[in-house]
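A single protein chain has been omitted from the complex, and every remaining protein chain is retained in its original position.
Up next is chain A:
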C-alpha cells in the first residue's frame, strides 16, 4: 500500500517563540498538564499490555498540546465533549487521574464506576460530557450542549472535539448547519492527526483543508499547529471570545499526530516508521514547550520537580486503578433508569 505523501506531516515550526507568548508560570502549567497526559498514557499502554485494561484503548500520545491548549480557555460552566480517544481531554479538563485510570481497568473507583470503560467517561463537575464511541455522534451531541448554552443564555460555550475521520460523517454537517443557523456557541476542534484508523486523509477526503469544511455554512475556520500549545491556545481564545459574544460557531483544524496506533492492536502498516520518527524528533509538542521554557528561563530543577510530581501522580493512579475493587455484582442492574417515584 502506498504510504501517505510526505506533505501530510505537520508543517515544520520553529522552536523559537512565535507571536503568542506566555509567562513562565503559564508555560510550566501547560508543561505539567502535557507531561501528565503523556506519562498517564504510557502507563495506560503498559497496563493494557498486562491485561489490566481490556477492549479498545486509544492513546493520545503526540496530541497533548491540543487538549491542553484548548482547555486553557475553559471556564466554569463550559462543556467539553469528544470521541473515543478521550483520556487526554479528560485530564486536561481537570478530571481526577485516579478515576480515569480506574475506569480503564473497569473498577468501582472509576469515573463511571467501571461501567463505561476507555471510551465512555463523564464528569459533570468538570463539564466533561464524554467519551463517545460512535464516530461523529459527539458532534451532534456537542451542538446540543451549545444549544443549551444559548437557551440558558449563560455565556458558556461547548468545546467539541473530533478527528479527521469523523469529519466525513454526515451528522457533522447537519450540526454545522444548525449551529450557524442558530449562532450556537460551538467551538469545533478537528484534531487532524492525519489517519482515520488506517486510512490517511488523502485517501478518505476529497478536500483535505478541514478548516474550510464549514465554508458552505458560513462558519469561519482556521488551521492551527497542534504541536504548539500556545498556537492552539491563542486560536481557541479568539474563537471562544467570538462565541461568547454571540457570534456563533468556529472551526479549528488542529494539525497534530498520534505516535501510537489507532488502538492498541493497530499494526500501523499504513505509515512508515521514518514518518513517525521524524515527527517525534522534530515536532514533539513536549520538546517544543521545553524549548519555550528554556527561553523563559525555567530552571532544570523546576522542570524536574514537575516530572517527579507527575510520576508520583501517575504511579498513584496506577496503584488506585489496580487496588480499587471490581464493581459489586449488584451494579449490573443500577443506572439503567433514573428511578421515579410514581
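Going forward, a residue touches a chain if its C-beta (ideal position, glycine included) is under 8 Å from a C-beta of that chain, and two chains touch if they have at least 3 such contacts; residues count from 1.
As a working rule, contacts and distances are computed from a predicted model.
Enquirer: Missing chain's UniProt protein name, "SprT-like domain-containing protein", "RNA polymerase sigma-70 factor (ECF subfamily)", "Orn/DAP/Arg decarboxylase 2" or "Pyruvate dehydrogenase E1 component subunit beta"?
Expert: "Pyruvate dehydrogenase E1 component subunit beta"
Enquirer: Name, in rising order, the residues on chain A that touch the hidden chain in the full complex.
Expert: 38-39, 42-43, 45-46, 48-52, 54-55, 61, 79, 81, 110-116, 120-124, 129-134, 137, 139-149, 151, 170-171, 174-175, 177-178, 181, 259, 261, 264-268, 280, 311, 322, 325-326, 329-330, 332-342
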